[in-house]
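Sharing a structure here in structure tokens format.
The complex is shown incomplete by one protein chain, all other protein chains being positioned as in the whole.
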Amino acid sequence: MTFTAPVLSYSLLSPMLFLLAGALIGVLVEAFVSKAARPAVQLTVTLGALLLALMQLWQIRGEQSLTAAMGSVVFDGPAALLQASILIIAMISVFLIADGEHFAALPAALPGSEEERQAIQSGNQITEVYPLTLFAVAGMLLFPVANDLITLFVALEMLSLPLYLMAGLSRRRRLASQEAALKYFLLGAFSSAFFLFGAAYLYGFSGSISFSGIRQGIVGGGGNDVLLLIGIAFLSIGLLFKVGAVPFHAWSPDVYQGAPTPVTAFMAAATKIAAFGAMLRIYYTVFANAQWSWTPVLSGIAIVTMLLGSLVAITQRDVKRMLAYSSIAHAGFLLSGVIALNKAGLDATIFYLFAYGIATVGAFAVVTLVRDSSGEVTDLNRWRGLGKRSPFAATSFALFLLAFAGIPLTSGFIGKFSIFSAAYESGAKGVVLAGVLSSAIAAFFYIRVIVLMFFTDATEDGTSVEIPSILTRATVVIAAVITVALGVYPAPLLNFITDLAIFIR
Amino acid sequence: MKWLTLLMLLPLAGAAIISMLPKSMEKAAKQAALGTSLVVMAATIAMVVRFQRDNVDFQFVEKYSWIPSFGINYALGVDAIALVLILLSTILVPVVVLAGWNEAHGGRWSVKTFYILILVLETMMIGVFAATDVFLFYVIFEAMLIPVYFLIGGYGTGERAAAAVKFLIYSLVGGLLMLASVIALYVMSGAQGGHTFDINKLSELQMSSTTQNLLFLGFFIAFAIKAPVWPFHTWLPDAAKSATPGTSVLLLGVLDKVGTYGMIRFCLTLFPEASETFTPIILVLAVISIIYGAFLAIGAKDIKRLIAYTSISHFGFITMGIFAMTSQAQSGAILYMFNHGFSTAALFLVAGWMISRRGSSTISDFGGLQRVTPIMAWTFFLAGLSSLALPGLSSFVSEFLVLVGTFTRYPVHAIIATFGIVLAALYILIPVQIALHGPTTPGNEELKDLNLREKLAIAPVIAIIVVLGFYPAPLLKVINPAASHVITQMGFTDPAPTNGGK
Amino acid sequence: MTTSTSLVYLIALPLAGAALLLLGGRRTDKWGHLLATALSASSFGVGVYQLTQMLGRSTEERPVSQKLFDWINVGAFNVDAGLLLDQLSICFVLLITGVGTLIHIYSISYMSHDQDRRRFFAFLNLFIAAMLLLVLGDSYLSLYVGWEGVGLASYLLIGFWNQKPAYATASKKAFVMNRVGDMGLSFAIMIAFATMGTVSFAGVAEQAENTSEAALTGMGIMLLIAAAGKSAQFPLQAWLGDAMAGPTPVSALIHAATMVTAGVYLITRSNFVFDAAPTAQLLVVIVGAITLMFGALIGTAKDDIKKALAASTMSQIGYMILAAGLGPVGYAFAIMHLLTHGFFKAGMFLGAGSVMHGMDDEVNMRKYGALRKFMPITFATFGLGYLAILGVPPFAGFYSKDMIIETAFNAGGVKGIILGSVTLLGAAITAFYMTRVMILTFTGTKRWDENAHPHESPWLMWLPMAILAIGSVSSGFLLSRGDALVNWLHPLFDHHEEHEQHLLEPIVVSGLALTMVAIGIAIAFVKYSRQDVASVAPEDVSVFTKIARQDLMQDRFNETVFMRPGQVLTTTLVATDEVVIDGTVRTVGKIAMGSGSALRGLQNGFVRSYAALILLGAVALVAAIWVVVQ
Amino acid sequence: MDASNYLYISALLFTIGAVGVVVRRNAIVVFMCIELMLNAANLSFVTFSRINGDLNGQVMAFFTMVVAACEVVVGLAIIVTIYRSRRSASVDDASLLKR
Partner (left out) sequence: MLQLALEVGQTAKPEAVMFWILGPLAVIAALAMLLVKKAVHSAILMAFVMIILAVFYIAQDAAFLGIVQIVVYTGAVMMLFLFILMLVGVDSSDSLTETIRGLRSLAITAAIGFGGLMISLLGHATLGRSAVGLTAANADGNVQGIAALLFSTYVWPFEVVSALLITAALGAMVLAHHQRSTTRPTQRQLSINRFRGDSLGTAAGLSGPGVYARHNAVDVPALLPDGTPAADSVNATLSARGDMLDYKKFDLSEINTKVEEEK
């Protein structure tokens, strides 16, 4: 038996390697750097790793390879775009994470205990979130570039596990936070079991673990499609769970609400990109030839997702939950890009993911700003009159909401337009119609929040807007600028995406 | 010279200047807003002078690539229809600024914000009429909602937030339906020679009649909500009641025109066959609007709601004129858009002054104003006469053209619609009697008559109403070629005299 | 056709006066009335000048036109702002400006104590201008402008004292009912354009013969509706009585002499339409006949002197309309009666104004009596008018009314007999109620309060009355001498020299008419001169009287048939708008909210049910696969 | 012996695991049920590996075990934390977040 040494093409893996290295350094920092210095060091390390990864990505943006890491990883235009989006969003999310105050001082301490009180007094911070974030980002980078089921599964877990953990680390309302972690974890594991089961059947159907092998199996398969269909169905459950599509969405409102807001922002934005990135690759390359089987089902799911997300969002009283339902609705919109199964759909989905991700981080960043003495205030009723007390927060939040609603001159509109037109082009008219309808429903609750902030007077219980750390403010400003810029002049980015976004098989 | 871009940039520049002023300099903000809008008006007139009225193509054309990957251009250009409406907008803005000098003070936000919103709105009003790229039009069509929303919700009275929301939701729903149609057009253009939003190219698309009907509906419902046509009208009375008079003037005078303008520019141009298919239904809706709006105006207790309902009736006339497919009706409809802007402006501004003096908008709170504040009363009366289309005032010409033009093709509709003129007499004279005649209602004895500023603001409006009533020819000469071009494009010719079948 | 550049001054002068006085405001208070009167008079001067010019030309050359500017020009719809002065309109021009000027003069004194006299004169000038536009317009559309313009002026003047709610209501009622008529005019114009492609008088006249009778009948009926609205003819007559709310000079000018006769003008002007549409013509006659009787009957029961005169006006216009409906033979008589009526009715109204002026604005004739001694001039002028309206020879009414009765009889067949009888009966009733007015006002015992100090009016008031009285006396004779008016108007009307079949000899008709008048006078004498008149209207009167006092239930009819249902409809629609249309939208919102809340129930917080949801999703997918595979 | 019989077993075990997640309340038992599902998937992998004559399936199963081990660590840590806060391992008690 001969063993050939593997060839890894490190340059294409380097963005992930930088992140993993950064994470490992972070772990070492936990061990060896004094407590006081840790936050700053960790932040520097994390941002440095992200920045290096991004720079490296820029270097390799034009390259294409099917065989990186012995065929485990495929690198092409969409991969570069998705990874870059994830990195950018991770970066501004890290700004939020760095703004202290969000994470439990001592997660191991019982909520409300003396020990916790002491930990808070001593200014303890759990800087472990930085390496955890980096691990998650690395997993997210890997997810859309995975080229076989093993890598896909490992990436899925790698992006999920840190998020499970981080969801439980909130400083305030710790019981809810831990509950969110539990729910996220249990349901996540449940769905990855489905994912795995589906993977097994795909393997059984095609006799191959690699995407190209599965595709060949679909193209030239000799038997009937039972195994394939089961495989596609169950694998899809795992993916749809991650993006929060109905009926696999139930975790997201609870988790979004319970998790520390920076984590919510990060996972709402970045996870979606990663998961949709993987979906795009899988549906556009691997399952493309079995289109007949999954498009109708996925269309149905998309329609139900849009409508349910929008309808339930109307009735929400908590801003984070409202954003969660809105993100469910957006998952539906994004699914229509997957259904489109054409170049326009690919471009549109990538653009939409980036635009939506940025706006989401921005919106959650504003949520972190609205606080009273006991932490963030997420009850919408207490957002009354915010426009008066904090024009900055209210105006930027309104901007993000308008982007979510798809009002022209915001990035959301261009995204919606491009994704719906792609779906329409592929003949999915029902999806487009449902999308339009649910956009109308959705507009209602976005406007309701704007009314609350601007047109009603504040209640007496004094929700104050804390003067935000410079980093949070930066996040909000960056997100707002990008949102408007992409709404007014999206041409450069769209062109960039159009030129680059071509899947290789 | 890039006239249209210049026109759009001027208000923005003004807004930028105002935004740099400190909050305390309220007067300076007002003056800057007035100055800016006057400059814009002057520039518009300078442009209008250069307009070649016999040329039915778009003029002052500008085109820059905006989003090349979707074939979207920043493309501007005006024909007579757009030109007239731009002129209307830019004349009304300074009037509104001057007339509503103090109306920003009751708002949630500062005075300067109010004027920034007004000027931004002006830019969009010009842009929405000037856009020849469907996408650009849609963008501005939707984006316009935002400043209006804040103007109603932030500076209005009463249930302003609810009214603003209602306005926005209605408009957004309509806009989204239109978006679906826009997307379909875009996709079809892609299949037929490359993605484009150029209105001229889109009008050459081949599509099945079912598709055309559906897409037409998408556009039409959006415009019918905007216009508003029965039964999509219920947002308007609430919005008009809650908005400041100035905002209401812009809302009814200009923004709602986007709906009727859109019907001509998009519904007719892009979907000629579907327009024909739906004409019977639309005409019925228009006639219902005319009669229904009039009855509701008669039943209205609130002066602002009353004016809103009269507008619904008037928009019924405009819609009917647009779809009657005769050059008289078409010209009449276009002229009506212009005239209605001024007669509503006059009514609303005077009503606004009455309300701000009395502190109530209930009609029965007034009484005998003719003795107390004769100038205000007579101005209101004159505006009312314009609204009931008294011959010799501008609305008459347009209303009669619509009726006579409709009659030649759809006599029954025209006959029913004509009953509206009797109802018009009622809905104007009833409030006139209650508010202006009779003994002076207690509490009104000390009301002040119009001051110089207010007189200055209303004078040009009244002048336009009267002059165009007797001498509409200058405007008609501009409008006629465009109107008949629309008719020709649709494949219609005016019905020849029938001689009663002899 | 002759063109002229001076026609516009006819209109422009009074219009300028109106504009100047309205815009000038209080500054013009001192001299405004004088200016207005002067402008009206100069307009009359222009009219006279035009007449002399016209007389100097041959028959064919007499009509004068002036194109002012392109007014509305869209496609085939070409309407110039153009004026046309022909033999018909010159009659009106002179009547309007002449009587108008006299009434201006009268008003200087009559309104001297009113603080808004200037405004009153502005409105009078506005009226003159609008009325002149009405008769001078060369197309139906220009006429329409004047048509509504006089409606506006009428509205403003009826409601001149609109601080009294009843007066304000009266003015509104007049305008709205007029608008119903205006609607008819709109329809007529639309029909004209749709069928003939033109709306100018000349164009329609030219095209009429190429046009089907149905279309012309339709147009004719619409014109009749228009005429009925403006001229207070059945069924749109109800506003005229209430219109007496305006100052009396207004009643004299607008609601007696000029505006209310515009309907007659319209019908005679549209002779080419009616001549070709017998059905419409018949309707005209019927409307005229009904109104003639209607007005006369109301007149018998009115105690308000102005309302009695108003009823009389209605009735007399009924005569004119009837005449106009008789075709080419009747047009000239209609115009003649119109002119003579303009004199004597204006004179009587001014007389009534003079009485009221002397009686502290008392209008109830039962509170008058024996005023002959206190107001001799008024009595004299009023009396001359009285004789004229009765048709006593040789006063003006004799010539004009007699002709109409005669023509009515000559209409032939049953139609002729019925119409002739109606006109004769009308003459009798006219005699009755006018005598009643005379007796109640000027003779008998005085029934007024001690506070009243009846006195003769100043010369500024009686002078116009005197001039009009002269007209009442002489105009009939002058106009009919040698068929002057008939011949003057002849070129305009297509008089086909039909074989005139005389049912009754003219002299017989005159005799009959005079007999009827005598009977009417006699009854009135018996009823009012032989016994004392109660100063309060007696209640124990016949049902007929009661109904007549209520204007033959016309208001109740309108109320029941139009107003109440209209109000109900309005309320219903307001409710519909709120409940049904807005309600539907709200319901959609509620459904969305409701389904949102219901779906929200899925999110019950239990992780196990979330897992169940995922499991169900998986089952659904598997089931779908199963279905596909089977 | 028909190798596909293992697939039936695998499917049954998977189903039982899935139902267990829904019906059991003890978080640890729920988690064990998930592990059962993963094991069922592994059995499928191994069986398919045999059918396909290809070791990739076994490698995948191996990865699954490793990843599952990591998941267990994280999962149990979370369960312990929530148990310590709430004194209960019942997943039903964790229902603060809803609606």
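In this document, chain identifiers A, B, C and D correspond to the written order of the chains, with residue numbering beginning at 1 in each.
Everything below uses one rule, namely that a contact is a pair of C-beta atoms (placed from the backbone, for glycine too) under 8 Å apart; a residue touches a chain by one contact, two chains touch by 3 or more.
Quantities reported herein were computed from a predicted structural model and do not represent experimental measurements.
*Asks:* Write out, one label after another, the shown chains that touch the chain missing from the document.
*Replies:* A, C, D
*Asks:* Please identify which residue in A:Leu54, A:Ile89, A:Met140 or A:Leu169 touches the non-displayed chain.
*Replies:* A:Leu169
*Asks:* In the whole complex, not just what's shown, which of A:Met140, A:Met158 or A:Ile282 touches the removed chain?
*Replies:* A:Met158
*Asks:* Name every residue on subunit D in touch with the hidden partner chain.
*Replies:* So the residues of subunit D touching the unseen chain are 1-9, 11-20, 22-26, 28-29, 31-33, 35-36, 39, 42-43, 46-47, 49-56, 58-59, 61-63, 65-74, 76-81, 83, 87, 89-90, 92.
*Asks:* Where does subunit A touch the missing chain, residue by residue?
*Replies:* Residues of subunit A in contact with the hidden chain: 1, 3-6, 8, 13, 20, 23-24, 27, 30, 69-73, 106-109, 115, 118-119, 121-122, 124, 126, 128, 131-132, 135, 138-139, 142, 150-151, 154-155, 157-158, 161-162, 164-165, 168-169, 204-205, 207, 221-224, 226-227, 230.
*Asks:* Taking the full complex into account, what residues of subunit C touch the chain not shown?
*Replies:* Contacting residues on subunit C, toward the hidden partner: 604, 606, 608-609, 612, 615-616, 618-619, 622-623, 625-626, 629.
Everything below uses one rule, namely that only the chains that are shown with their structure count from here on.
*Asks:* Relative to subunit A, which chain's C-alpha centre is the most remote?
*Replies:* C
*Asks:* I want to compare two interfaces, A-C and B-C. Which one has more contacting C-beta pairs?
*Replies:* Of the two interfaces, A-C and B-C, more C-beta pairs touch across B-C.
*Asks:* Counting in whole Å, what is the centre-to-centre distance of subunit B and subunit C, each centre being its mean C-alpha position?
*Replies:* From the centre of subunit B to the centre of subunit C is 37 Å.
*Asks:* Suppose each chain is reduced to the average of its Cα coordinates; what separation in Å results between subunit B and subunit D?
*Replies:* 65
*Asks:* Could you give the separation in Å between the centres of subunit A and subunit D, each centre being the mean of its C-alpha atoms?
*Replies:* 25
*Asks:* What residues in subunit A touch two or more of the other chains?
*Replies:* In subunit A, the residues touching two or more other chains are 182-183, 186, 190, 194, 253-254, 444.
*Asks:* Indicate the residues of subunit B shared as contacts by at least two other chains.
*Replies:* Not one residue of subunit B touches more than one other chain, so the list is empty.
*Asks:* Can you identify all of the chain pairs that touch?
*Replies:* A-B, A-C, A-D, B-C, C-D
*Asks:* Can you name the residues of subunit A that touch subunit C in the complex?
*Replies:* These residues of subunit A touch subunit C: 182-183, 186-187, 190-191, 194, 224-226, 229-230, 233-234, 236-237, 241, 247-248, 250-251, 253-254, 293, 297, 308, 311-316, 441, 444.
*Asks:* Show me the residue ranges of subunit C that touch subunit A in the complex, using the header's touch definition.
*Replies:* 589, 592-593, 595-597, 599-600, 602-603, 605, 607, 609-611, 613-614, 616-618, 621-622, 624-625, 628-629
*Asks:* State the interface residues of subunit C toward subunit D in the complex, per the touch definition above.
*Replies:* Residue list for subunit C touching subunit D: 600-601, 603-609, 611-612, 615, 618.
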